[in-house]
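Quick one: the structure is below, questions incoming.
Only a single protein chain was left out; the remaining protein chains are all shown in position.
Here is chain A:
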Amino acid sequence: MDLLVGQLFTGLSTGSILLLAALGLSLTFGQMGVINMAHGEFIMAGCYTAYVVQQIAGDAGVSLLIALPLGFAVGGAMGLVLEALLIRHLYHRPLDTLLVTFGVGLILQQVARDVFGAPAVNVSVPPALRGGVDLLGVTVPKTRLFIMGLAIVAVTAVALVLRFTPAGRRIRAVVGNRDLAETAGISSRAVDAGTFFIGSGLAGVAGVALTLIGSTSPTTGQSYLVDAFLVVVAGGLGRIKGAVVAAVALGATQAVFETYSTASLAKVGVFIVIVVFLQLRPQGLFTLRTRSLA
């Protein structure tokens, strides 16, 4: 029983980390179809934002509260610049986009190395989030609970914005039919920029959260990139619901594999599961249902 609850929890926790890392990508890649290889570096920028804020503010609790919105702003601003300078000119050229953003990612890693040094840095966890709580007989670290909560809040916020706000309607309209959106009076360029801002900002938030459970180095973001892409693809492009289910499923699969083998073998196991799954269901977990293709 304890083992089961423990694993379930580990799965949920790993899943929510994956989800945070993948949520922004589900907008930029899932909705807009942009393969942004620098997404991981936006996560990394969020990590260093948390680090810098703590150097200045001192108090771990206060700096976390500052770093979360600031991380969003930093990630979002980097995304806006990348979109305006490069990606905008490469829409419909996925291979070029992939190569260019991969290069940008490497440059950003080097910049981080120059500014913060190659060795990993640590951000201290606020006292309120230290230690654990007993849940159903299992001791659960509070940082993990916090990250789960944050993932739930972030996913809910994105879903509500997409579903119920004018900005969300415009994003869905441009994604659905760019030309038709223009004829509805919508500036598709402005929507692209806005979507990219939000998606990249979410990467920044993920980065801030990740400092609670691990140290930060220039390559921190990179390690999450593949997982994040997997979550988005497995969930079905553009489906937030799919991303949630896929992230939790991946987290659980990884947790189970890890119990019986090593972490890297677990990765291999997850990979095989996804490859098989996508063979059976290439469109992902969830797809859009419509009568016309327009």
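Keep this in mind: contacts are C-beta pairs under 8 Å (C-beta built on N, C-alpha and C of every residue); 3 or more make two chains touch, one makes a residue touch a chain; residues count from 1.
As a working rule, contacts and distances are computed from a predicted model.
Peer 1: Among "FeoA family protein", "1,2-phenylacetyl-CoA epoxidase subunit A", "Urea ABC transporter ATP-binding subunit UrtE" or "Succinate dehydrogenase hydrophobic membrane anchor subunit", find the name that the UniProt record gives to the complex chain excluded from display.
Peer 2: Hidden chain, UniProt protein name: "Urea ABC transporter ATP-binding subunit UrtE".
Peer 1: May I ask which residue of A:33, A:176, A:214 or A:269 touches the chain that does not appear here?
Peer 2: The single option touching the absent chain is A:176.
Peer 1: Even though one chain is hidden, which residues of chain A still touch it in the full complex?
Peer 2: Touch set of chain A with respect to the missing chain: 166, 169-170, 172-173, 176-177, 179-189, 288-294.
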